[in-house]
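Working notes, structure below.
Complex shown without one protein chain; remaining protein chains in place.
And then subunit A:
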Amino acid sequence: MSEMKKIKNLKEFSTSADRFEGANLLCPGCAHSIIVREVLNATNDDLVLAASTGCLEVCTAVYPYTSWDASWIHIGFENGSTAVAGAEAMYKALKNKGRLKQPDRNPKFVAFGGDGASYDIGFQWISGCMERGHNMMYVVLDNEVYANTGGQRSSSTPIGASATTTPAGRVSYGETKNKKDMMSIMAAHHIPYAAQVAPNKWKDMVKKIQHGMEVDGPVFINAVSPCTTEWKFDPKDTMHITDLATDSLVFPLYEIIDGHELNITYRPKNVVPVEEYLAAQGRFKHLFKDEYKYLIKEWQERVDANWAYLNRREEARV
């Protein structure tokens, strides 16, 4: 077991490793790069990384350039998880055979994927990796939309969001389905650790990533990643939108240990009404028409119910 990295303050943290270069093609204000840096900076260990096809992938490894100063692989849209699982298997094989080039290194294996690559097309591959118990971390950059292909809905897209394949229109308020509950599904694999994180709560994130890297077995991390392009907000407001997501409890921060023990890790001092979160984003603009205002009320009820459920789960200590 390697020694856990000690972090004193945000400035030191944000500049403490440079394995993901600022030189990339992600949109200004994109939360992906912030989350990736936070994940990579949380550890000093060697890393073997994978990304599924998506914004992160197409913006960071455009030949002949790369933004990655750690070994990195991309195969396809659906199989970033299995790419890392294969690499992890090879690490174990070579370690047992005494053939590692640097046998004293203790690498961590991390795969990144968007919500499309994780909630939808790559769902089966992730489930397989979790079930088989690979020593790896899977991080969802959850921007609730197929951003890379121009804003189609995914099964993470929330009710009422206008996406290009579920556009708001004269007789439609946009997406009609509930966001898939990936945390519960992944926890149901009885993996040692699953957590929701947000880039604005960086200390919480670091703690969870460090815990995830230390446990033996598969780890699932769901990171909210506000998308300036598809959520339609000003690039300077990424952290503001993220604050609204966590403080309205639309995106609650919690962890599930060994598939059952749930801990809420962030309780906002002042809970913000969901309406404020929705009002800050262009994708929900149409909900403020008179005929759709009932949806905002339903939104609030849904978020309240989920928060109550998480609290009951935590109190139950089951």
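The definition used in the following text is that a residue touches a chain if its C-beta (ideal position, glycine included) is under 8 Å from a C-beta of that chain, and two chains touch if they have at least 3 such contacts; residues count from 1.
As a convention for this text, contacts and distances are computed from a predicted model.
Visitor: According to its UniProt entry, is the unseen chain "Hydrogenase maturation factor HypA", "Branched-chain amino acid ABC transporter permease", "ThiF family adenylyltransferase" or "Pyruvate flavodoxin/ferredoxin oxidoreductase domain protein"?
Guide: "Pyruvate flavodoxin/ferredoxin oxidoreductase domain protein"
Visitor: Would you indicate which residue among A:Ala85, A:Val110, A:Leu253 or A:Leu295 is in contact with the undisplayed chain?
Guide: A:Ala85
Visitor: Just checking the interface: what residues of subunit A touch the absent partner chain?
Guide: Per the touch rule, subunit A residues meeting the hidden chain are 46, 48, 50, 57-58, 61-64, 66, 68-76, 78-79, 82-94, 96-97, 99-102, 105, 107, 124-125, 127-128, 131-132.
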